[in-house]
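Note that one protein chain is taken out, while the other chains of the complex remain in position.
Chain IDs A, B and C follow the sequence of writing; residue 1 opens each chain.
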Amino acid sequence: MPEQITQEIFEHLVALAALELNPDEAEYLRGELNHQLAAIQELSAIPLDADIPASLHGVPFPVEVRQGLRQDEWQPYPEPQTILKQAPETSDGYIVVPDIPHTTLE
Amino acid sequence: MPEQITQEIFEHLVALAALELNPDEAEYLRGELNHQLAAIQELSAIPLDADIPASLHGVPFPVEVRQGLRQDEWQPYPEPQTILKQAPETSDGYIVVPDIPHTTLE
Amino acid sequence: MELCDLSAYEIAQHVRSQKATAVQVLESCLERIQKVDGRPGALDAGELTAEDRLRVHAFITLTEERARAQAEEVDRKVAAGEDPGLLAGVPVSIKDIFCVQGTPSTAASRILANFVSPYTATSVARMEEQGALVLGKVNLDEFTYGSSNESSAFQPCPRNPWNLNHVVGGSSGGSAASVAAGEVALSLGTDTAGSIRQPAAFCGVVGLKPTYGRVSRYGLIAFGSSLDCPGPMARDVTDAAMMLQTIAGPDPKDATSATVPVPDYIEALEEGVQGLRIGLSPDYFRIAIPDARTGKYHTEPVPAEFEQAVLRAAQVLAEMGAEIIEDVPMPNARYGIPAYFVISRVEAASNLHRFDGVKYGYRTQRTPADLRDLYRKTRAEGFGLQPKLRILMGMYVSAAQYSEQYYQRALRVRTLIRRDFDQAFDPDGAVYVDALLTPTTPTPAFPLEAVYGDSVMMQYADQLTVPANHAGIPGVSLPGGLTAEGLPIGIQLLGPDFREDTLLRIGRAYEVATQDDPWRQEEPQSAHL
Partner (left out) sequence: MELCDLSAYEIAQHVRSQKATAVQVLESCLERIQKVDGRPGALDAGELTAEDRLRVHAFITLTEERARAQAEEVDRKVAAGEDPGLLAGVPVSIKDIFCVQGTPSTAASRILANFVSPYTATSVARMEEQGALVLGKVNLDEFTYGSSNESSAFQPCPRNPWNLNHVVGGSSGGSAASVAAGEVALSLGTDTAGSIRQPAAFCGVVGLKPTYGRVSRYGLIAFGSSLDCPGPMARDVTDAAMMLQTIAGPDPKDATSATVPVPDYIEALEEGVQGLRIGLSPDYFRIAIPDARTGKYHTEPVPAEFEQAVLRAAQVLAEMGAEIIEDVPMPNARYGIPAYFVISRVEAASNLHRFDGVKYGYRTQRTPADLRDLYRKTRAEGFGLQPKLRILMGMYVSAAQYSEQYYQRALRVRTLIRRDFDQAFDPDGAVYVDALLTPTTPTPAFPLEAVYGDSVMMQYADQLTVPANHAGIPGVSLPGGLTAEGLPIGIQLLGPDFREDTLLRIGRAYEVATQDDPWRQEEPQSAHL
């Protein structure tokens, strides 16, 4: 079974995933990814008629058992501080983050 | 590593040892015997000068630390019944066994 | 027998009839926890000690004060002649993937270790409204990603009450362990591929995965949004029914919760199985296992002890009047794991993008160069290996150039898996059954460390449970015996959408018929501590 996830693809994935990995983690994870891809090769061998649709979930969800969407209404939250105080860093009710990478328009 | 203890040698050993083995036991024991013989092949490779004697035990046992042998004297045992009653079968103070294989002399 | 060993049904009766107070029940449970649970799961817990190896370690957070206030309120209501609720005085634990206001809600991950939820999950709120005492949050695989609880960032991880050297299963492992060890009568778990049923089987308790949409997911930290189901774990079927009664039904806060009416599960329990058609499928008596490196599959029968436990259950049910239908074809069941490897990872990767060190949870202590670097460092430090693996896998199989080959294809395979059930449960179909009877798992609880690290073999622990998640149908795992080594065997019932009542009724009949079986008299190892 050839490796499907090469070092190059792997590094690209890690960047997209917003992760940083140490070498041990990277080796284990790339190994397991290839291992898992080997295990799912079976999918491509399953005979699928062209008319088999995709199921986003298993249970049919007809309109009669749906609640319908709520009205898009503003509701006050009684204690915004309990939410805000979960943030690692705040200032005057604003959440603080480091510089956002940006390009200044000429 | 060839098997040193063949089925034939093994059966001879079992008879000498006054044992009977079921097939599972026999297979395990013959396997382990060959395994152990492989592990002791090293002995034959140990360089041994001709003047190296055999040691029947490790500690020298010079006459000055020996007790000497006891006198060969008859001593009465106070409760011979406690010994005799360990025997699986007795009769009138004699230990009973099945027929002893024998050849009647002409 | 101590109060904590009574069933939820008995406890509620005792409390309501003032044979015991809710506070006494609470004290009994706290004493049991004190005796068998050992130190709670924690970050950076150091080496396992000799004592650690002899404890169950179900809990991450004990919420004794919350439970005590509730117990006093229940006792007050009883004294005042008010209705104390269906679960009056019943001690419960909550898998730490649910938010409970004012308590740490960690998902067993470093990235949420400091998160104190500002709101309560609907299912927890409903239990508390009915008088349940929430004793605390119990351990799980990190973000539910595992089948053994070993991946939790909070160590020591739970140990199986039946053999403290074996895993509890997962991901609802702390739930199963806390119920099996008599620390609580009920626990709220979640099932995405078998995460309620597999640990229930491993720990010898009842675990019910409801139909998708039967129980609100509001307040559940999401893993696979199209698969996740909250559900009850209990020591018997009646207790599971009582708990489902409490948590089932539509919730305005979860648009995917269905408005299907909730029947009276308890009333239906004793109706027996006369006339029910119960199916056995050869496709659930064998498992396909991939070779570690080539990906080639070989097929193995489930262990003889497991097959015998299921066949014995079938015989017992037949003697009670059920009709046993053999050879129900479920040819697509074996695709459950490969399809799950794709679908669940895509959903997991999507759900995990929200954890970034900005709004809540862990933030790196190193100084980041910029916001993107903050994300990377925070996620690198905050996530364990299993979330990282799922993020990477999910991104790969849903990438534009691979999506057709993997994700789209897996969703179509899901349709095949669903069709197997639709055909089996179709009253006008060739083989109509009311329920399928199967083993829950292909093995008993494995020894700790025996499988951990091999993400493929770990996933295969879910092979017999995951089809129900793809299909959305309900399933229940029941204790079905003990192996020669004394480890629990689980048997599973699968049924049509929203027919949890049928499964519970069959389960109850099986319980009644086997109540004198010698294995039912055995106690878990934790009872000997």
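By definition in this document, a residue touches a chain if its C-beta (ideal position, glycine included) is under 8 Å from a C-beta of that chain, and two chains touch if they have at least 3 such contacts.
The shown structure was predicted, so the numbers you read here are calculated from the model rather than taken from an experiment.
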TODO: With touch as defined up top, name the shown chains that contact the chain not shown.
DONE: B, C
- [ ] Would you indicate which residue among C:Ala42, C:Val431, C:Val512 or C:Leu529 is in contact with the undisplayed chain?
- [x] C:Leu529
TODO: Consider the whole complex, including the chain that is not shown, and state which of C:Glu51, C:Asp291 or C:Asp454 touches that chain.
DONE: C:Glu51
Task: Where the unshown chain meets chain C, residue by residue - done: 47-51, 53-55, 162-165, 484-486, 522-525, 527-529
Task: Residues of chain B in contact with the chain not shown - done: 1, 5, 9-10, 13-14, 16-21, 25, 28-29, 32-33, 35-44, 46, 48, 52-61, 64-67, 69-70, 79, 82-83, 86-89, 95, 97-101
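Everything below uses one rule, namely that only the chains that are shown with their structure count from here on.
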Task: Between chain B and chain A, distance of the C-alpha-averaged centres to the nearest whole Å - done: 72
Task: Per-residue multi-chain contacts in chain A, two or more chains - done: none
Open item on the list: For chain C, give me the residues that contact two or more of the other chains.
Closed with: none
